[in-house]
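Next up is a structure, given as structure tokens.
Just one protein chain is left out here, and the rest sit where they should.
Now for chain A:
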Amino acid sequence: MREVNISEKISKVAYIPIAIIAAILMVIPVYILFMTSFAVPSDILKPHPDFFITRFTLDHWRSVLASGNLWPPFRKSFVVATITTIIAIVMAAPAAYVIARMPSKIKYPVVLSLFFTRMFPDVGIALPIAVQFIRLNLMDTYLGLVMAHLIVNLPFAAWILVGTFETIPKDLEEAALVDGTSKLTALSKIIMPIALPGIAVTAIFVWLNSWNEFTYALYLTISDRTLPLQIYYYVQRGGIFDSATYAAILTIPVMLVTFFLQKYMKSGYLAGAVKG
């Protein structure tokens, strides 16, 4: 009987405090990260670091922005993410359309295989790729990294886009075909415009995946680092303020986009997309 009473109480009253505490705990690490990037070193580098800082400084941001160590990795990450996105969409969108229109007996296994190609361990794929790229002189190149990022993002993009194309009724293109339009025109004039919002959301997710990507970049880089590798470099060197500032720079676009695209964050999109 006692257990029952407690459960009643929890379900009637305690859930709001629990929710508030959980929400606070979810935000604290992000707060600490950004706060550290604006903190005066003597407030942080002590046995009991301040949680609420009263003094702010732009020194870390200024020194990172002026150091010349930010822009080359930033440019590499930005350019690689952008090219990866363009190629991924151009290759995945037509394929996804075809898959979406397959008879469901074939479609189900195809979609499932796409899903599971993303489940393979990155270290297992990156290893032979790195060995190959050393031979082909593709280490440290933008092209090499784009090719590697496509490994993760092509099945990801195709998988999401199959869902997008499935929502477009088949009658639309059939009507167009009856009117004598060619398949290709029906596709480009009727289907693609309707699918455009879905394609745009997919493109953004692909861009973020590539922007954040760490494992392949680590395997395929000797000296020309990406932004995530630059963060790792400062973490290894123990530069708290440098790593906090670089991490903040990497995080800002991701947070903004994730916040605005929250309604697209359906469970299906993300299952297996977030790696440990």
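Assorted remarks:
The rule is simple: a contact is a pair of C-beta atoms (placed from the backbone, for glycine too) under 8 Å apart; a residue touches a chain by one contact, two chains touch by 3 or more; residues count from 1.
Definition applied: contacts and distances are computed from a predicted model.
When the listed names "ABC-2 type transport system permease protein", "Beta-ketoacyl-[acyl-carrier-protein] synthase III", "Carbohydrate ABC transporter membrane protein 1 (CUT1 family)" or "NAD(P)H-nitrite reductase large subunit" are checked against UniProt, the chain not shown comes out as "Carbohydrate ABC transporter membrane protein 1 (CUT1 family)". Remark: the omitted chain is touched by one listed residue; of A:Leu65, A:Met147 or A:Leu177 this is A:Met147. Interface note: of A:Ser11, A:Thr54, A:Asn137 or A:Ser223, the residue touching the hidden chain in the full complex is A:Ser11.
Residues touching the missing chain, restricted to chain A, are 3-4, 7-8, 10-12, 15-16, 18-20, 22-30, 32-33, 36, 45-49, 51, 91-92, 94-95, 97-99, 101, 112, 116-117, 119-125, 127-131, 147, 150-151, 154-155, 158, 183-184, 212, 214-215, 218-219, 228, 231-232, 235, 240, 243-244, 247, 250-251, 254-259, 262, 265-268, 270-272, 274-276 (touch as defined at the top).
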